[in-house]
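Only one protein chain is missing from this complex, and each of the others stays in its spot.
Chain IDs A and B follow the sequence of writing; residue 1 opens each chain.
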């Protein structure tokens, strides 16, 4: 639990009182209370105000804000303001400003605009964190800590180059080992002195960076940002050891390895900003990734917009009920908070057109707005839930492997196809299972697989040490494993695993992939099921990549219809120990994956929480003590009937006993509690 | 009048004799005379020739050219050559070269490639201007002055940064005020020392510049370029106080606030280069903007091409009659000159494939070319016109508000839609009125509105001080005002006007816009007219932005058909004093705007100069003394009949009396003179 003193769903979000005259504050708080807001995040970007000069601080205004919050029983998620250093600081200590991949020093201003390896920055940051911790350690409003904001700067300055060399010395020990691991013999990149290690750059004609170097630099940047964050974390922890500390992950999650990072936060927190083009499964997947980061522990939605954003190409309004539904979707996937960016719209600056609880129309009109009314209704509902399922867990028998190293390596790769994107592939497999409402975890390739019966690893290009063994132990123990083309190709340094694709997984799948074709845009192939396999029969479109596969013990489930490899297998299954390993050697249409997972789940007795769920209705379950909480989310713009069967539930939202046929309105949600043996 | 000694339509253009051997000059002039050329612009880019070294000048060749022109009764629009400083100058004084928004110093060469705040540049420029003014002040060929060429460089060098800080001190006085006006509390951008003001930059990851700062920098760049220009202007004016001085505005007019600039030129001059994709209304709009810059005074077309350009992606030939028609279109909209870039094609350099009066084929063949023949015919016609309507004015009862600050602010805005472009929106409204041939002025939001009955302000996002009052006075006095979505949002510093959109215009429109939706590409809505309103009935497609509107006294004319705001109003009218304010809360199809303006013009007794004008025929009127000049321009590739009614006119082009049905050939033009009481 984030804070045992507050066993509730935290509901609130970012608030910047320092952008407004003091006389507005109480009016804002009145509205917060009307909307059942119980937490505010602040002062996220107020470093310049808190520290107007190197040796001068101004906390008085913040003291007042903290006191006001306490007086009004609103908790504070206290943020260190270090995501945006004051301009005076950048000018006085230019080392703080990062250098981009084209070698250009950035100018002061903006946010998340510091070199994570700058000693000066780290010193200033931990200093202000310390000052805040000391000042507010006993403050009744202090609920938890929020360090900086959306870390993610990649810097390429000389300091970083030096630190990178040290990092490499730690990692590889000797230059001989470095050369070996980076395979620098290729193109004569041999390094004879640590000084010859140069960070990646986009200045060159042939702009594909050397992948092994770029890959390690990416890892190094994760580590650099973590170290930078940890200076603040440690400073705060020393003073308030009992308070939860975190930092919020940007919704664009690619830059930093969040599995690594999660070890250093007390709770995972992220910012959920779906685009108008995102499928609901994409949002669900990201939530599940967040829940997976700390092995199933609850996480925070630290930010979502109560309405439109401003920074997307097309800033579409959220439809009535959509914010509520997105909020319950978060809770359904393991979140324990519903928090917004932002509680009050800024009147100037880049984000002034971003949605907020209190609009530009002001206090007088706020309550008349659709957004405020919806948020207030939601606040009231969340309040009634009374923290019933805080810390509740998932019980999943299926899991998808997700790996940042793999993501980076796949997309740093030169070839086979520029249209091969790792997250897209993972999302595609996730989407099929999500449509079937199969409870699902997102795990690392090195996770403990013992609780699962079905594990899926789309495009597992990189098999890091022990990964193959982990998978083989899983399958030989009876598990079902599914992977795809472009798997088992490279080791942790992006060197090919020699001896035939898919490398260390070759015996697991009982196949040898001799070569893989990339299809030009518009070109497709077909896969044809040899003999009906569960729900699969007939032909399915496929494309993007087509593996040319030799069976080495595996059985072919489907083969290609076209091209010189027509008739050769493209989907295979191999018995390995007590389990089975499926290989999908191409990129099939969605209906194939749905059929495949219907079949495999049936085989493995993996079921959705409810039977016969209508299309576009999402159902998940969280478990706590001896209770199960079933979330039903209707993503349709019309009402649907859901058959609850003969069980009796208590709907926490309508506060009714329900059973049998249950009608859910457009964008409706239900949270059904049932006591059950687990 | 540009020069009272020459009460004629200046006809001619750019000529670069210094690119040719002296023996060619007289041959060129012979051809000029055959084409009735009466003015040449020179020596626009000859600084390197006129000043081969810091302390050395060579005017002798120019003396000869000036004398030749005088002897042949051709006037000279004498240009200072300062748009392209000599390379020796850029190398000796590197401060002259500008720095771009990515912080990169430009290299010598090119043109319009100087820092407008460089003292050295300004010193050199005013010095050569002085020398030219002194040398040619009494020369009989000197008709007027042309300073530099197409100003527009934005520079981001250290000198500019310093000058920007001074400019801000002038504007805001104190840092407190600066911080307040820029709302720097957002993202902790607070400035504690003037040195902390940093010009905008594109070096940063999050590449949206802080809009308030970028907006002021844009204004500062207008002021910097004006100040740069004024050093030359003042130097020349002191010596030849009676001569008209101007500089030519680039046809891409966005960079500099031309309303501001127009105060500093004796006559507005611009370069008209339509693209193959431009509608005729776009050209007409730009002419009308030019006429509006000095409150309806005549302007110059300083450049247009007698045929193709070279620098467009596709350099389409002008069709037969097109140059003539474009020339009369310019005169029809208030131009008093017809001038070309260029009279003679260069044989080398970037623009060598640009159209010209004298082609690469040379003197022997020039007269055989279509282009020369058309230009010569045009010259003869213009000559016969004998300056009849020089300085003639428009009498418009309708006007469109156009504002550079607004343009910049709308397009610096992050949100709501990247497809929202100010000029496009203005052009859309202009086009509807243009199709109806309604006489129309382009005015500032702070102009005197007293002569108008109908004022339109598309996307008036920014309401600067007094603008709301000016509009309210207009409407309450009986005027009809039309504005659109995304109006009344921000103040002059791009801070939101709090209290509900459309801010200070809320009571004028009698509405409150609670929120505005942005539609993704391909998505549309429909607006449905509640009950027939003049020429409007039924449904019209709309999209891009959809305001969600509450009526606060206004009446709804139309509502949405789709989305969660279906049924809510999207077009409203409010009675305000004696007038009416219309609000169009979305981006409708063209036919809606045509219907709307047919209706409003009928209500306000605003009529086209002639009734029943065929499609694609443009009609305007200019008035002088007691005469009206009616321009009829047939943009069709076929002949049309225009009904002149029972009035009698004298057609200045055909030199006939005309009345009743009047036939105009393909691309034909008529200028009908009639004496009338005004």
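Things worth noting here:
Assume contacts are C-beta pairs under 8 Å (C-beta built on N, C-alpha and C of every residue); 3 or more make two chains touch, one makes a residue touch a chain.
Quantities reported herein were computed from a predicted structural model and do not represent experimental measurements.
Interface note: of A:60, A:193 or A:612, the residue touching the hidden chain in the full complex is A:193.
The hidden chain makes contact, of the residues B:53, B:537, B:611 or B:639, with B:53. Only one of the listed residues, B:72, B:127, B:234 or B:308, touches the absent chain: B:308. Note that of A:212, A:401 or A:601, the residue touching the chain absent from this view is A:212. Contact residues of subunit A toward the unshown chain are 102-103, 182-193, 195-196, 198, 201, 203-206, 208, 210-212, 413-419, 493-501, 512, 514-521, 548, 563-564. Within the entire complex, the positions of subunit B that touch the omitted partner chain are 16, 18-19, 45-49, 52-53, 81, 84-88, 91, 100, 104-113, 153, 276-277, 307-317, 319-320, 345-354, 359-362, 364-365, 368-371.
Criterion: only the chains that are shown with their structure count from here on.
With centres defined as mean CA coordinates, subunit B is found 50 Å away from subunit A.
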